[in-house]
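First the structure, in the form of structure tokens, and then the observations on it.
The complex appears here without one of its protein chains, the remainder shown in place.
Order of writing sets the labels: A, B, C, D and E. Residues in every chain begin at 1.
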Amino acid sequence: MSATILFWSLGAAQAMLALAMLLATWRLVTGPRAQDRVLALDSLYLSGMLLLVSFGIRAGSTAYFEAALVIGLLSFVATVALAKFLMRGEVIE
Amino acid sequence: MTIADHIVILPILMPMLAGIVLTLIEDRHHTTKLIVSVAATVLLVAVSVLLLLRVGDGTVVDSYRLGNWPAPFAIVLVGDRLSAMMVMLSGVLALATITFSAARWHRAGPHFHTLFQLLLMGLNGAFLTGDLFNLFVFFEVLLAASYGLALHGSGSNRVKAGLHYIAINLAASSLFLIGVSLIYSVTGTLNMADLAVRVAQVPAENRMLLEAGAAVLGIAFLVKAGMWPLGFWLPTTYAAASPPVGAIFAIMSKVGIYAVLRLYLFFGEGSGSAGFGDQWLFYGGLATIVFGTVGVLAAPSLVRMAGFSVVVSSGTILAMLGYENAGVTAGALYYLANSTLALPCLFMLVELVERGRTAEAGILAVTLEAFGDDEEEPEHDEEIGIAVPATLAFLGISFAVCAILLAGMPPLSGFLAKFVMIDAMLNAEASVSAATWWLVALLIVSGLAAMIALLRNGINIFWVTLDSEVPRVRVVEIVPVLLLLGLCLALTVFAGPAMGFMEAAAGYLHTGTSYVEAVLGPAAGGGA
Amino acid sequence: MPSDLLLVLLICLPFAGSLATGIIPTSARTLAGGIAGAVTFAVTVLVVLAYGSVVAEGALYARLDWLPRQGLELVIRMDGLAWLFAVMISGIGFLVVIYALYYMSPKDPVPRFFSFLLAFMGAMLGIVLSGNIIQLVVFWELTSIVSFLLIGYWHQNAAARDGARMALIVTGSGGLALFAGMLLLGHIVGSYELDTVLASGELVRAHPLYLPVLILVLIAAFTKSAQFPFQFWLPRAMSAPTPVSAYLHSATMVKAGVFLLVLLWPVLSGTAAWFWIVTYVGLATMLLGAYSAIFQQDLKGLLAYSTISHLGLITTLVGMNSPLSLVAAIFHIANHATFKASLFMAAGIIDHETGTRDIRRLSGLAKFMPATATLAVVASAAMAGVPLLNGFLSKEMFFAETALRNPNGFVDISLPVVAVLASLFAVAYSLRFIHGVFFGPPPSGLDRVPHEPPALMRRPIEVLVLICLVIGIIPGLTIGPYLATAAASVLGADMPYYSLSIWHGLNTPLLMSFVALAGGVLLYFALQKYLALGIEGPPLVRHLVGPRIFERLLLLVSVRWARALEKLLGTRRLQPQLGILVSVAILAGAIPLLGGLGPLELGFAGADPAFALVWVLGMACAIGAALQAKYHRLVALMLMGGAGLATSITFVWLSAPDLALTQLLVEVVTTVLILLGLRWLPKRLEEAGIDRLSRFSPRRLRDLALSLIAGGGMALLSYAVMTRDAPDSIARFFLEKAYEEGGGHNVVNVILVDFRGFDTLGEITVLGIVALTTFALLRRFRPAADSIPRPEQQRIQSDYEEQQADQAEGTILSDFLFVPAVTMRWLFPVVIVLAAFLFLRGHDLPGGGFIAGITLAIGFILQYLAGGTRWVENRMRILPVYWIGLGLLVALATGAAAWLFGAPFLTSAFRYVELPLVGKVPLASALWFDLGVFTLSVGATVLILIAIAHQSIRSAKPDRLPPPLPPPAAPAPTEPAGSP
Amino acid sequence: MELILALSIGVLASSGVWLLLRPRSFQVIIGLSLVSYAVNLFIFAMGRLRSNAAPILTDGADVSAFADPVPQALVLTAIFIGFAMTALFLVVLLAARGLTGTDHVDGRER
Amino acid sequence: MSGLEAFPEWAAILVALLVLAGSFITLAGTIGLVRFRTFYQRVHAPTLGTSFGAALILIGSMLFFSVSGGRPVLHEILIFVFVTVTTPVTLMLLARAALYRDRAEGNDGVPRADAAAPAREGAVSVPPAPPAP
Partner (left out) sequence: MRRVFAYPLLWLALLAMWLLLVGSVAPGQVLLGIAIASLACWAYGAVDMFRPRLRRPGLALRLLGRVVADVVRSNIAVLGLIFSRRAPHAKFVAIPLTLRDPNGLAVLAGIITATPGSAWIHYNSTTNVVLVHVLDTDDGEAWAATLKRDYETLLLEIFR
């Protein structure tokens, strides 16, 4: 029973998170401004990270934890660089 | 294991160590770097000679299992005649070019010697490895180093050519990966000897996947070999590179050919795919000779002509490989050795004579550009001024010898190479095919074209321009040319023994079983 | 002296002499002459000494291995024919050396001249003494090469250069034809041994390849012997010093062609093809040469055309398929050598003494140099075929052969008529040579008063003229036996009967001779008026100038066509090259698949909707990136990030956590990297109008098709593989041994640092190389003019700061980062801990040196982002180049440590160590290796990114001097150290 | 799963190749990156797909319970080399842009 | 999902609820990202995911692994901390950059450059932004 509950609920959660990613991608593709796209990318990374966490639960394995951790801690470096580029036209001054 | 058992890995590790040491030495210690680099290369040549002696009589085939893991699982290095010869060729060539660069070029940018040593590491790794993916890694090592070296000295032309060179080779590397992984997907192994065994066992429905993989892999090799229509980058890149780099690149194109040669192992007799790709190699080689010949004639500058000469030599060998015949391969190997030694001379000589021709102006432009942004001053000019007596005679004779070698004119090894190849080709088939006649004609015509072009340039340089102003050349620039030409001369005089060696190497290459046995043990050989 | 030693000496002496004269100083004129004289004399003596043995043994041999298994042995073989040629080559060579010693000016580098001359002699002897047909080719080409150097000896003259080049191209090409011909011949016969080839005449003539062989050999012979239509190079070669002409263009090199025809006569002659081609080419050459010779204004030009004509005569004789005519041919070869060499020398004396060779300017020289005049008259008479001279004898034999009745009407008429006509012309030009130069009024307008040359300079001519006379008067006693020996060695049993005497009675040949003599005299005097006009070139065929046609043709083919072809066959643009590469790769992948791809089932089994959605967005990102990369680089970069994220999620989904981690980290670094680069790529504005038009250009459609096929192909291949069972693979071994013997649970990591650690060693080397290369390249970086100014944003913000009184310079930036930077700095130690974690657990769980290395590098980069380059580098000195070197060193040393235990490189050791307090700790040597990987990854990543970042500082400097801050490779300790 | 991944590889490769054939150097670098994604996935696919079978050994598990680690190791190497090459290409691209003044791959406009 | 026979049902239900709620909130955040009209409104949307969405899913994960492993598994806390600390950095920088860009282009709906000048003590309210072009 537990297996069934978890299977279906996690499947649904993953579908929702994937949908969230899709929506973020929609914003990423359509913009309209660069800042919207960066925001969408950040959001995409976050949803992706949560998808990985849910995948870890579904798989019953902690092997995927690091990937989520790395997204959580380091993906912002890319978006920070993008934001700085928008502001200053240069990433490292 | 005795020390001798480790010898096969030394040609890879020694340049690597040298490269590391050179990285840690600061750039301003030019001389120290030079000494380290030359010393390392001398050692490398010594080791390669030892290796050649060890495997030369065919009783020993070194199979070195890295990490002491059993054979098909570990990466193995295999030292046989062919790989030992290639290692020695690259070592000798490197020694010559490093010496040559000592006159000026090694200071035209940072990390020259590091890159050079790591290029050697990549080359020797590619020659010695017995593992398909490891081959990819060493290809990348040598390519990465070659990118750096091609760009050495910077400047608009080099960077433009480098951009093309890199883009094309990156695409080719992707093909390499696709090929290797496809082959793995149907055979489940990466070890070349193991592959030779398993290729024969691939079920029929997967065979096309295997062949598709091998074909794509072959394309990656042929890009490096500069086969038409994949090698348009080659003359441009080689011509744009600084002369010592252009010179060492002569062996770069041979790496692609070497890799194709190793593929014989999988697609030999009884592999289920015998004769695979032969036609493509043959006609591709033919087209390459045509294109190279045309380019040699059309080249507006001597150095571009040298680049096209590399194309011609590649085409010639590739066409030979299309025969998949031990005799022809032996001839091709002799030709390979000859052209690998002679082509670099042309690159070096071009620099020396052009230096006189452009009366320092062009060089100064280059050095100004090269040093424009550096802390260092171009303080080396006075060293260039030490002219050697009889410079002109040296240059003239060297150029002539070089031209004779490259045009395949008698009596030097270039001619002998053509002779042995054609002789073998005519004897390779029961009745000589029309295609063979075409190739014979093409080989002879390409020699004629080279002669015409070299003659045109040689007369212009030595009889028109240089007469008035003798270029200033340093001893370190003469010695390497003499070394290489001397080796060609040795190849001419000792053609008999040399061909004996090539025949043995080619025979070994074409039988396959002995290679497999050497790597996997006696039991495995029967399966191949 | 044993005969083989003698033969070897014959070949080696000249080359040794050449080497000796080549290395002595340029001024050592007499020494060079002495060496050359001694060598040529010695060779002559040796040849003469050999005669007895040749007669006794038929042929002498010496053998030397070269490429024995390919049938290329060095065989020195001297039979009668070779002997006769060897005598000519060495004897005339000796005379030419003596002559040249006086002829050459002290201003010239005379030793070089003798060096070339001796080399030529050696090569020529090599041809005639070859016992292997490939060896013959070798020496054949060698004569071409050396003759090139001799003709171009005065290379300061354009004429000499052009003449030399043309001679080499024509004769060298002939040599290549010979090479091909000999290869075929060897292939037919099964041996390159001359004796075997000579014995296989019937086999060869019956072989389907006979005609190709014949044509190739004839091309060689005709080019060398200046036969029509290749005759044009010889007059151009007259720009050589006269001794060279006397030697090469009379006695030796041009004779190599006819020598070849005579040599291969037993193999190739006797067929209709041989007859028609050889005879008529010879006839045409003979006629054309003689006709042209009459109208030459240059003495040497006249002699050159005369030579062409005489070679034509010899060729005609060889072509006639009759043994007797072959004897005549050999005879005429010898005769022509003697009189023509002496004539060249005489011409040289005239040139030497008067400063000109122009017949129009010369006149009445007999008074000034009577001895020379006498000699020249006799030699010319021999050339004209006047009785009592050797030229008469062989020409009589020639007439006799042409006069024989032939069933073919055309042959029957044409042969004798052309023979007489050409001889008539020969008389005319001989007369012109003598009359025009030595008789008539004294010359006017010469630079000096002519006088006799030194006696020794005349001596060689005297010897040669004497030979002409002696042979002409008592042929049977002088040349008779030698000619017989020579002819016999070719003809063997077929030796015909012939008689060498002056008087054969009143017969047709004599009549023909008379007609030619009388007609020639008449013609010459009839032409007096025309010749007085001094017009250059012969009438009627003046416009058919061979050299010019040749040069034009050469230019057309070797330059124009070549360039056009190069353009057609190749490209120097990148896009077509990549397009071709993709196409070829598609072909390569597709052709094996033509046989069918095997079973392929479509199915969605196990497909997860979330996974599908992830890839919907992944594909959208990929396509979006493809569309936006031209005008919206930033957008493309972000979309690429989206595709990368989809890839990472795939890796997680499909059991590859290490890959996911790596992909994510690399993604982040790549984004920052490309952003750093974007600073130097100014915005590209959409050229709306132009672009819309070209949106559907054929090229774009083609590229679209290519990319769709390429992608489709990869999809198809991968699908085919994925839906089939995996073979038994090496993976099983790794899975089984990873823990037991590799000491790690994470098999991928154990593969990377242990099983296939050697790959990793190479891979980190690549990373290191690339970092060093980017560093090296960036040290020379020069931004384009439009990207040197600071970015637009910064300028606007600076302007604003200036306008606002209370805003100091840089406030906007510092406020922008003020708060975020605090957080970003907090994260620095956090990233370090994370990196340490990822590193230490890599062997057992996802992580490892690479991943940790990149993580730490991101930590550093974050600080650069927060504080800027100067800020960071004032606080810590990261010295990435040292990290790189150290990392490689650690990895290498770890691998090599195995040697201490007698194990192969990279053999790992693994054990548990009991530590107090801590307990059991796994210690694998692989950890050290991974430490090297880690160190290098940090160094390389930081170096690459920061080297680019440094460009901003550099370009901010107005004079673009090197940055005041140390570049990343400055010397100092390696850890992040420095003052707080 | 196989079909989805195959399609993705195809789309990534198509987009990458399309960009590879474009004239602007920035397009080429993005193209190379996309191609390398495709190739990495392709190599990965060569080991066949397994979900939740990461080759991280657990005690007592049979080796057949794990995905093929070899292609994973190869991809890891390929990712790193790909990163290095992207960096190199970028720098060369910048240098070329600086020296020629254009971002056309041939160093001159059309 | 084998090997979960021993997993208590209450925990399963709890985990399911947490994860579903977290996913829903995250999804809602991205819906906001799509729905909101201006950038400054959209900037708030992702924080739904980073705060509650992440928290719920991560708690679900902690619960799951703690129960199934029989010992506390808490490392998900780290993810949450990292996300909470890093997201504001991105958003702040991004919003500031957007502000600059809007000002530089003279767009309506953003406070003028001197909006935070010292002379204007106190809060300044700006009317809601019109839809972005």
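Here is the rule we use: contacts are C-beta pairs under 8 Å (C-beta built on N, C-alpha and C of every residue); 3 or more make two chains touch, one makes a residue touch a chain.
What you see is a predicted model; the values in this text were computed from it and never measured.
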{"item": "Given C:527, C:832, C:909 or C:923, the one touching the chain that is not displayed", "value": "C:832"}
{"item": "Those residues of chain C which, in the complete complex, touch the missing chain", "value": "806-807, 811, 814-815, 818-820, 822-823, 825-826, 828-830, 832-834, 836-837, 840-841, 863, 866-867, 872, 875-876, 915, 917-919, 921, 976-978, 980"}
{"item": "Positions on chain E contacted by the hidden chain, ascending", "value": "25, 28-29, 31-32, 35-38, 40-41, 43-45, 47-48, 50-52, 73-75, 77-78, 84-85, 87-88, 91-92, 95-96, 99, 110-111, 115-118, 120-126, 128-129"}
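Just so it is clear, only the chains that are shown with their structure count from here on.
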{"item": "Contact-richer chain pair [A-E vs C-D]", "value": "C-D"}
{"item": "Gap in Å, rounded to a whole number, between the CA centres of chain D and chain A", "value": "21"}
{"item": "Gap in Å, rounded to a whole number, between the CA centres of chain E and chain B", "value": "58"}
{"item": "Interchain centroid distance [CA atoms averaged], chain D/chain E, Å", "value": "31"}
{"item": "Residues within chain C bordering two or more other chains", "value": "572, 574, 578, 582, 608, 611, 653, 657, 714, 717, 721, 726, 729-731, 734, 756, 759, 763, 766, 770, 773, 777, 780-782, 793, 797, 816, 820, 824, 827, 830, 845-846"}
{"item": "Multi-partner residues of chain A (each touching 2 or more other chains)", "value": "14, 17, 19, 21, 34, 38, 60, 63-64, 69, 73, 75, 80, 82, 84, 86-87"}
{"item": "Chains grouped in pairs wherever the two touch, ordered by label", "value": "A-C, A-D, A-E, B-C, B-D, C-D, C-E"}
{"item": "Chain A-facing residues of chain C, complex", "value": "608-611, 613-614, 616-617, 620-621, 624, 634-635, 638-639, 641-642, 645, 648-649, 652-653, 657, 660-661, 664-665, 667-668, 671-672, 675-676, 678-679, 790-794, 797, 813, 816, 820, 824, 827, 830-831, 834, 838, 845-847, 855, 858, 861-862, 864-865, 868-869, 945-946, 949, 952"}
{"item": "Chain B-touching residues of chain C, taken from the complex the two chains share", "value": "65-72, 134, 137-142, 145, 152, 155-156, 161, 164-165, 168-169, 172-173, 175-177, 179-180, 183, 186-187, 554, 558-559, 562-563, 565-566, 569-572, 574, 577-578, 580-582, 584-585, 588-593, 595-599, 714, 717, 720-721, 724, 726-731, 733-734, 737, 754-759, 761-763, 765-766, 768-770, 772-773, 775-777, 779-782, 881-882, 884-886, 888-889, 892, 895-896, 898-899, 902-908, 960, 962, 969, 971"}
{"item": "Contact footprint of chain E on chain C as seen in their complex", "value": "793, 796-797, 800, 806, 816-817, 819-820, 823-824, 826-827, 830"}
